[in-house]
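A single protein chain has been omitted from the complex, and every remaining protein chain is retained in its original position.
Naming follows writing order (A and B), and every chain is counted from residue 1.
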Amino acid sequence: MTTSHAGSRPTRRRIPRLRGDARNLPVAIAFLLPATIGFGVFLVWPAVRGIWLSFTDYSVFAPGQFVGLENYRRMVDDPVFWSAMNVTVQYVVINIGVQTVVALLLAVLMQRLTRSMWVRGIILSPYLVSNVVTAMVWLLLLDYQLGFVNELLHAIGLDRVLFWGDPDLVIPTIALVNVWRHLGYTALLIFAGLQTINPQLYEAAKVDGAGEWASFRRITLPLLRPYLAMVLIVTSIGSFQVFDTVSVATQGGPANASNVIQYYIYNVAFTRYDFGYASAMSVALLVVLSVITFAQYRMTRAGQSDVN
Amino acid sequence: MTITSASPQARPAAGRLNSRRVRRPWVGRALGWVVMGLVLLVTLFPFYWMLRTALSSNAALATNPTSLLPVDASLNGFRRALGLTTRQESLEQGGFGATIDFWRYLSNSVVVATVVTVGQVFFSALAAYAFSRMRWPGRNAVFAVFLAGLMIPSIFTLLPNFVLIRDLGLLDTLPGIALPTMFMTPFAVFFLRQFFLGVPFEIEEAAMLDGASRMGTFFRILLPMAAPAVSTLAVLTYMTSWNDYLWPLLVSQSDRSRVLTLALGVFRSQAPAQAPDWSGLMAATLLAALPMLLLFAVFARRIVNSVGFTGIK
Partner (left out) sequence: MRKHIIALGVVPALFALAACGGGEPDENSSSTGGAEPVELSYWLWDANQQPGYEQCAADFTAANPNITIAFQQYGWDDYWTKLTASFVGDSAPDVFTDHLAKYAEFAGQGQLLALDDLIAADNFDTSVFADGLIDPWVFTDGMTYGIPKDWDTTAYFYNADMMEEAGFTAEDLMDLTWNPDDGGTFEQLVAHLTVDANGVRGDEAGFDKGNVAVYGIGINPSYDVTGQMQWANFTGSLGWDYLDENPWGTHYNLDDPGFQKTIDWFYGLSDKGYMPPAGTFSDETPTQIGSGKVAIGTNGDWASSQFFALDGISIGVFPGPVGPSGQRASIFNGLADSISASSDHQAEAWMWVQYLGSSACQDVIASTATVFPAIPSATDKALEAFAAKGWPVEAFSSYLDGGRTFLPPITVNSGEVYALVTPALEAIHLGQADASSLTAVNDQLNQIIGE
């Protein structure tokens, strides 16, 4: 990269510099404008409105009245809310834990074993299918009576497992069903990152006598860090908002064992018409997600790139 | 960016390494293939199961739930999914009685997904460029704000967006479904920015030295180099939009704006006495997934070709 003298103003040629430069501002604004419009109108404004609603008793049909912190007090006392948060955290831990590890493994395998488009296509294929359909086919496969998996277990001599109906098993079941769906997508994201690692680094490592595991640990992981970080942040935020599967497969049951927070919020809003309270819980969810994102961003130092 | 199409499996010919290490990579590779094979199997089996169920008839499914082959095979599932059976026929086959305007739902899905993808990817790429390639006052602060948008749970914006779309008079229209995600999502901006950060700046700088404008270098240099990421994002966006369920459910009131996922949801919840029309549902699923498969096949080739591009060091 050519250097320049700090503070010098080019007089003969327009030489753009990557420095804090107010002259970039108009161009930057031009680049940013459409995205900012979308962001402002469809993200920020509804979010602000949502926060406002959390302080009212808005119920869809009638304009709400300001009720101060009442919704929040109610939330703190609500056992179902805390159970929902608990259930959701369990879900996220299982889902993201399994998903990230297996996706990383898969991405490396794809990188090292075969670049075959067939393999990549197959691995990604569950993501093509919507959550609704994923839930339906796994409802069928894991069904206690009709399910193939249970028949298999029965044939081996094990007991049938009540995947969807046992309160202790339902969250791991949903988590693993969603791992099935998102594995390819996550692996693809990581794979895209793997593409940017210079293969000559691996060759050099081989020459130096490094094995697969050592080059994975010393080359792949560090260079992959920004992408892994991004993947981790994005997938955990998405995971916290699990909804479709619960809505289709278990409707929060049995006995609230799969009543994740987003589903509870939805129920409060759209079947009990209490948008004020639903908004308050959404604010709480927002705070939780912010904390987690911030923590992950810091811990993985996602803002820095290790390309050197 | 230097990515050669040479396979990373090429081993150096150095003899002293081979004697010590030749067995271990082989075992590792075999193990890798076993794992890969297992993953492929688990990935594919549910799809096979969908096909098998779609080709079976509902009554036989209940009595013979685990046969690996279709039971009482017939194409009725597909006929119901495409809306080719009369109501009477479909009720008799264990389906429900409403009519399905499959081709219209398909075209609605295509329109919405395409508009959203093209808009979102393009506008997000512009924004990501501004965040990664230019320094300007307040850049990091604005990016942090965009990033904060990632944490807004979708349920939070659902009702206010619904009311907004209603006020714009766009309920039950395709633009109404497309608008909220058509401009950007924080994820798209984030993803592309991360990627752009990893792309060396020299080529663009050289071009700008030669007098090219920012817009010019964006289109002619950065985007081609970033093609894998942009293509990946486009594919992901298309799929996300295609599979969206809750938002279209609220916005769409009638057939004219109904998309394919809603039609699938209709299969699910019609449920005479709660037993879903499994064979019809699975047939509809397969039909809905087919465009996605074709799309991916096309784009996958593009991604592979882009990966083969060599740039200047």
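Observations, loosely collected:
The rule is short, and it goes like this: a contact is a pair of C-beta atoms (placed from the backbone, for glycine too) under 8 Å apart; a residue touches a chain by one contact, two chains touch by 3 or more.
Source: prediction; values computed, not measured.
When the whole complex is considered, the residue among B:Gly119, B:Pro228 or B:Gly280 that touches the unshown chain is B:Gly119. Screening B:Val163, B:Leu209 or B:Leu290 for touch with the missing chain picks out B:Val163. Contact with the undisplayed chain is limited, among A:Ile51, A:Leu162, A:Leu201 or A:Ile292, to A:Leu162. When you scan B:Leu171, B:Ala206 or B:Leu293 for touch with the missing chain, the hit is B:Leu171.
Within the whole complex, the absent chain has one touching residue among A:Arg23, A:Arg73, A:Arg218 or A:Arg272, and that is A:Arg272.
In the full complex, the hidden chain is touched by chain A at residues 59-62, 139, 143-145, 162, 164-167, 252-256, 259, 267, 270-273. On the side of chain B, touch with the chain left out of the figure occurs at residues 59, 62-63, 87-88, 91-92, 96-98, 111-112, 114-115, 118-119, 122, 162-163, 166, 171-175, 178, 219-220, 223-224, 249-250, 253-254, 256-257, 265-266, 268-275.
Definition applied: only the chains that are shown with their structure count from here on.
Against chain A, the residues of chain B that register as touching in their complex are 1-4, 6-12, 14, 17, 21, 24-25, 28-29, 32-33, 35-36, 39-40, 42-44, 46-47, 49-50, 53, 61-62, 65-66, 119, 123-124, 126-127, 129-130, 133-137, 139, 142, 146-161, 164, 179-184, 186-187, 189-191, 194-195, 197-198, 200-202, 205, 208-209, 211, 214, 218, 228-229, 232, 236, 239, 242-246, 261, 264-265, 268, 276, 278, 281-282, 285, 288-289, 292-293, 296-297, 300-301, 304, 307.
For chain A in complex with chain B, the touching residues are 1-2, 13-16, 18-22, 24-25, 27-28, 31-32, 34-39, 41-47, 49-50, 53, 102, 105-106, 109, 111-115, 117, 119-133, 136-138, 140-141, 143, 145-148, 151, 180, 183-185, 188-189, 192, 195-196, 198-200, 202-203, 206-207, 209, 211-212, 226-227, 230, 233-234, 237, 240-241, 243-244, 247-248, 262, 265-266, 269, 275, 278-279, 282-283, 285-286, 289-290, 293, 302, 305, 307.
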